[in-house]
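What follows is a single structure, and I will ask about it in a moment.
Of the protein chains in this complex, all but one are displayed in their positions.
What follows is chain A.
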């Protein structure tokens, strides 16, 4: 009896000890997990099942975390504009025998998070997922999102296990720019989900530096470190990434200040000083962005180049920067002087007398214009106050401005349909991502891109620019191609299709416990080097 009691007592003690040890271990494990919580500006979690929605913010946080593209970005430096870098393709070049055939050499030894092999077959599966309407993996919504990158894509074919050929419809030396945001998902997972993307979204699988863990729609997406990521330099230095949609800037700022977030996008400008006081780190950097107005060059005052130039000389950009608390830099042209495509352009500066003289020469006094603007939107910064200031500055030189405020969806509709469908407007306010020459110049300033076929809202037409565009597309030597694009930039600054105002400095605030972030000059950012103490 006594022995039994002793045995029972020993067993009990042992189990208690074991339980205690387990608890202690699990507590330590939980304590050891480092978590990076990011407050995004979007109002919902960007689609995490392949091609994200919600613009470049979706790609920035969801796309580049879960997935890779054939071509990635080198986001490791803050001192130069980010460049394209090998991703799931290690090299790419046009076929010397066929200028419509591009050969992509694929990275070997890469596996998706579900151990599915990355090879030419899976690359082809992904290309067709967004281009071929008859294949089972075709995703119509994501196809639509990717349309601006697939217009000139003819077809793709497997050459061997690790080589893929992609054909363009017409010779296009700028073709690779279409592949940097083309996220590769696991064909095995897609097939297991029976090509039902809502099913795939329950456990999305890519090759990216983070793996999916769980999601609470509209509230949070939780990803965990992919310790086997193929790019060893980019294995996350924290264990978990939590993405939180927080559309209101005051809320994001309060979340950081109260310790509910570690990293926030675009803090409230009037709370920057308070953030600094609390020890938060404010990061700013230039990136390929320009806040502009697209001129209606076919009807109304802006059909005269002198009026377009006058508007550009009328803007006191320094005053705008001051109003924005220093969170922007002046922009007098599409590209800044730091860009390889800047060339010999002469950016506009503030010359009110010259603006007045140009308006007199154009015989436009008072020069009545009507501008469409939105009250919010992607890359729009502080549109209400900024438009008010632009109106005031334009009126000081002789313009008479009427601002028409509409919501973001409406401004997108106006922009897409072009001036012809909206002849009452002389200009439309917008923010241009000048991430590559295709989106910065070719889709905005060429006749072939006249809206609604492209982004040239005001049907800007310059025969020299059109000719250079053709030359650039057929020039496969990158150096010569850069020279041609630089010349296009010079011409489109001299004869401006847009009113250039400022470039956003893309402020971000990080808690005092967050280290290692390098703010790249890009719409995308690398979160993997961040440590959370």
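Here, a contact is a pair of C-beta atoms (placed from the backbone, for glycine too) under 8 Å apart; a residue touches a chain by one contact, two chains touch by 3 or more; residues count from 1.
By definition in this document, contacts and distances are computed from a predicted model.
Asks: Can you work out the missing subunit's protein name as recorded in UniProt? Choose among "Fe-S cluster assembly ATPase SufC", "Branched-chain amino acid dehydrogenase", "Electron transfer flavoprotein subunit alpha" or "Peptide/nickel transport system permease protein".
Replies: "Peptide/nickel transport system permease protein"
Asks: Thinking of the whole complex, not just what is shown, which of A:455, A:469 or A:510 touches the missing chain?
Replies: That would be A:455, which touches the missing chain.
Asks: Which one, A:223, A:257 or A:485, makes contact with the chain that was left out?
Replies: A:257
Asks: Identify the residues of chain A touching the omitted chain, counting contacts across the whole complex.
Replies: 43-44, 47, 53, 140-141, 144-148, 151, 197-198, 201, 216-220, 244-248, 250-251, 254-255, 257-260, 274, 406-410, 412-416, 443, 449, 452-455
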